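Handing you a structure now.
The complex is shown incomplete by one protein chain, all other protein chains being positioned as in the whole.
As written, the chains take the letters A and B, and residue 1 is the first residue of each chain.
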Amino acid sequence: MFEIFGIPSMALFGQLLIGLINGSFYALLSLGLAVIFGMLNIINFSHGAQYMMGAFAAYLLLKFTGLGYWPALIVAPLLVGLFGVVIERTMLRYLYKLDHLYGLLLTFGLALIIEGVARKNLGSAGLPYVLPDSLQGGHNLGFMFLPNYRAWVIVASLVVCFGTWFAIERTRLGAYLRAATENPTLVRAFGINVPVMITLTYGFGVALAAFAGVMAAPIYNVSPQMGSDLIIVVFAVVVIGGMGSILGAIITGFGLGVVEGLTKVFFPEASNTVIFVVMAIVLLVRPAGLFGRRA
Amino acid sequence: MDTQFEIKAAPPHGASPSVWRDNSETILFVIMAVGLIVAPFFTYPLFLMEAMCFALFACAFNLLIGYVGLLSFGHALYFGWGAYLSAYAAKSWGLTPELAILTGTATAALCGVVAGSLAIRRQGIYFAMITLALAQMMYFFALQVKLTGGEDGIQAVPRGFLFGLIDLRNEAAMYVVVLAIFLAGFLFIYRIIHSPFGEVLKAIRENEPRAISLGYKTERYKLIAFVLSATLAGLAGSTKAIVVQLASLTDVNWPMSGEVVLMTLVGGLGTIFGPIVGSFVILVMQYKLSVVGEWVLVIQGAIFVACVLLFRRGVIGEIAAKLRIKL
Partner (left out) sequence: MKKSLGLAALAAVLVCGTASAQDIKVKIGVLTDMSSLYADVGGPGSVAAAKLAIADFTKDHPNVKVEMVSADHQNKPDIGSQIANKWIDVEHVDAIVDVPNSGVALAMSQLAKQKNKVFIGSGPASSDLTGAKCNANTVHWTYDTWMLANGTGKALVKTGGDTWFFLTSDYAFGHALERDTAAVVEKAGGKVLGKVRHPLNTNDFSSFLLQAQSSKAKIIGLANAGGDTINAIKQGAEFGIVKGGQKFAGLLVFASDVNALGLKTAQGLVLTSTWYWDMTDANRAWTKRWQAERNAPGKFPTMVQAGVYSGVLHYLKAVTALKSAADGAAVVAEMKKLPTDDPLFGKGSIRIDGRKMHPAYLLEVKSPEESKYPGDFYKLRATIPAAEAFRPLKDGGCSLANG
């Protein structure tokens, strides 16, 4: 067994893997942000709150309807996505002609409302969500003990991320979407209902956040502020990656999870600032972001 | 001092020429100044002093969003770190209050230079996200370093003696100092906006590429505006730390950045008096609602949504539009 900077390589592998797990959440969330931004030109500040809603939806489903983890993984994102659709129809669509900043302000306000309501009704101490039985336990990989659930998180988010990428970049529907982003009037002339497409895109982006929330529920404490802490980091991830590219959002998300994981080993005190530092450096070197299109 | 207002206040779009309309800004300024001189006899002076600090903070923020079109979502950084250094200088170094406030303001200016030169590399929503992320980084930093006292903050900050002479523990003396700082800060911002420099800023807000094509180094203008805004925010924070004798994490955390956006939005983006009205409205609301603390978040969020959807011009903006005057 060899050592890297005084850390046994085996332990390092463990930390890398863990970084990848946390990266899955960054990837899922920044992917949702990128999808919404691509279509609506809005930065969805309530993304964190919707992630939290996903976790709470899973908790409430279990408590009141007895619906377990697996059904919740489908039902909760659908419910929260529906909520997103309503938001888009009743509020966001009035803002498309205005400065993009109003979208940011509106969704910020929404985030405050959602968090406030959650606090009022569910308390702020947080609630436990029990791990599904089928995913309890874990395997000893030699260099670390990998809980089954963590392995599942990586696999599931990889599948969802690349599924989304495939749907947008490689299918006919995705082609319409991309075309509508470039030139909505022209696409409408082809007989495609662009407003409905926009609505569904927002709903889908929100559902992605909620999906991440359900995935997070068994690991983290389900609490009203779980989203607001995370969303600012995800913003930095998005700035680093550049919003233009779906694949960029995914890769940056996973990559930064690993960077953060390594910081936890070598310099734990800085582990919650490292992403911001990376952001500052990227801004100096490549202001458009690593995968950004625009100079 | 009043003469410059008379020169600058141009008759707004086709309004009938009248003494009142031409001088609307001057008149409102006089009303505000007189009001603030009289107010402590009727209300809790501590509250008014705090409100003036927030009003100056909001005015500083408005300089960026209202006149350059840059939405900073991280202004708590300058406000909060200004407060920390001011409190630290007064408490640990034993500086007199005016020097302590200068220390805090200078710190904020320095932070503004660093953060500003990073943030102006991107526009629009990216700018907002970058400022937010940098502010959050400095929040974590505040949580960990010794200087800030972590969760406890810096408490029991002495108000001290102004210029080593005037005892600021006297509420009246403190009030006069805060009022003077507030009015001076306000007039300074007014000067910036109405100077040739301010005209260039507005040109950048309206159409940056055109300003560039006219030969203006817009990056430099934006950076200067950013630093000025950060400095004034720091001045507000530094003063607040001396007034309430406390600097805490609340002042550097992101909800504070959100709050100043809210104050300015409620009052009216890009109006000179809007941020002041907005900050008083929000503070009175918080003060009245502190008993039902749990709803504050929801109400603030609802105000945000209502402002964006229903009256984007804010209170002062709407009034100004109704009366067709400049405010």
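A few points about this structure:
FYI, a residue touches a chain if its C-beta (ideal position, glycine included) is under 8 Å from a C-beta of that chain, and two chains touch if they have at least 3 such contacts.
These numbers come from a predicted model, not from an experiment.
All shown chains touched by the missing chain in the whole complex, by label: A, B. Per the touch definition above, the residue from A:G81, A:P147, A:G213 or A:G248 contacting the chain not shown is A:P147.
Check A:M91, A:L131 or A:V277 against the missing chain and you find that the one touching it is A:L131. The omitted chain makes contact with chain A at the following residues, 11, 14-15, 18-19, 21-22, 119-120, 123-128, 130-131, 138, 144-145, 147, 149-150, 219-221, 223, 225-226, 229-230, 261, 264-265, 268-269, 271-272.
Within chain B, the residues in touch with the undisplayed chain are 44, 46, 140, 143-144, 149-153, 155-156, 244, 246, 248, 250-251, 287, 290-294.
Keep in mind that, in the parts below, only the chains that are shown with their structure count from here on.
Centre to centre, using the average C-alpha position, chain A and chain B are separated by 33 Å. Within the complex formed with chain A, the chain B residues making contact are 71, 73, 118, 121-122, 124-126, 128-130, 132-134, 136-137, 140-141, 144, 254, 258, 261, 265, 294-305, 307-309, 312. Of all the residues in chain A, the ones that touch chain B in their complex are 43, 91, 94-95, 98, 100-102, 104-106, 108-117, 119-120, 228, 232-233, 235-236, 238-239, 243, 269, 272-273, 276-277, 279-280, 283-284, 287-288.
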